[in-house]
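Entry: chain A
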Amino acid sequence: MLRVKDVHLHYGAAIALRGVSLEVRQGEVTCLLGRNGVGKTSLIRAVTGMHTVSDGRIEWEGEDITRLPAYDRAKRGIATVPQGRDIFPLLSVRENLETGFGLLPRGRRKVPDEIFDLFPVLAKMLDRRGGDLSGGQQQQLAIARALVIGPRLLVLDEPTEGIQPSIIKDIGNIIAMLRDKGDMAILLVEQYFDFAFELADRIAVLDRGRVVLSGQACDFVAEDVRSHIAI
Partner candidate 1 sequence: ATPKGEPIKVGILHSLSGTMAISETTLKDVMLMLIAEQNSKGGLLGRPLEAVVVDPASNWPLFAEKARQLLSVDKASAVFGCWTSVSRKSVLPVFEELNGILFYPVQYEGQECSRNIFYTGAAPNQQAIPAVDYLLSEAGGGAKRFALVGTDYIYPRTTNQILVNYLKSKGIADEDIMVNYTPFGQSDWQTIVSQLKAFGSGGKKTAVVSTINGDANVPFYKELGNQGISATDIPVMAFSVGEEELAGMDTKPLVGQLAAWNYFESIETPANTAFIKEWHAYTKQPKRTTNDPMEAHYIGFNMWVQAVTKAGTTDHDKVIDAMIGIRQPNLTGGIAEMLPDHHLTKPVFIGEIQDDGQFSVVWKTPALVPGQAWSPWVAQTKDLIGDWRKPIACGNYNTVTKTCLSRKHA
Partner candidate 2 sequence: MTDALLLDVRNVSVSFDGFRAINALSLALKAGEMRAIVGPNGAGKTTMMDIITGKTRPDSGTVTFKGHDLTRLDEPVIARLGIGRKFQKPTVFEALTVTENLLLSLKGIRSPFSVLFARESVQERQRLAELLSLIRLENMADFRAGDMSHGQKQWLEIGMLMGQEPDLLLVDEPVAGMTDAETMATADLLREINKTRSVVVVEHDMDFVRALDVPVTVLHEGSVLAEGTLDEVSADPRVIEVYLGR
């Protein structure tokens, strides 16, 4: 279980998170919602280790990981699909998928076939440079890349951005499937409300660096939540 406790985060003098607390449980999808610039990505950065927090505490599976560098968190099973995709532009699709192999025991260094079932286009383009892919293809690659390392916590920052509707549906299905396996915790940031609301077990709504609403998804009515993230 991931526990974020009273986390503050600054960019220089600017403050992006002011005491955010959050829990993400195994076998659940926790959905983070909020308007542009309220700090969703910042929270993801804090959790994955892309940015050090100025105050507060982050625990994963009972261990304090607040000060661990990103690669050590990855080693503990945290995989990330960052906003903006962050594909390695000059590595081939295959190589992009293999960048996480260092975390796997030698025998398991193989891209699982399910991934190509889910994203058939990647199988066709294994030798194309990541940077040459279309935006949506890159997004698919980013998700696939995160799944390759077999994470226990999957962090997704707007994973449906730029993806065609049919594949969004597939992604929804796979997230649901991963959740249903029960051993994976999923933290999902999403603007696509219907998509998020349908998947979410828990919901947290951010506004200006604070959690303004949180709880079990089933406790909320969609329109209430929507109103919190309206302009």
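Please note the rule applied: a contact is a pair of C-beta atoms (placed from the backbone, for glycine too) under 8 Å apart; a residue touches a chain by one contact, two chains touch by 3 or more; residues count from 1.
Selection criteria: all candidates are chains of the complex that A comes from, given by their letters.
Quantities reported herein were computed from a predicted structural model and do not represent experimental measurements.
Participant: Which numbered candidate, 1 or 2, lies in contact with chain A within the complex?
Facilitator: Candidate touching the shown chain: 2.
Participant: If we count contacts the way the header does, which residues on chain A are in touch with candidate 2 in the complex?
Facilitator: Per the touch definition, chain A meets candidate 2 at residues 11, 14, 35-37, 41, 83-84, 121, 128, 132-137, 139-140, 158, 161-170, 191-193, 226, 229-231.
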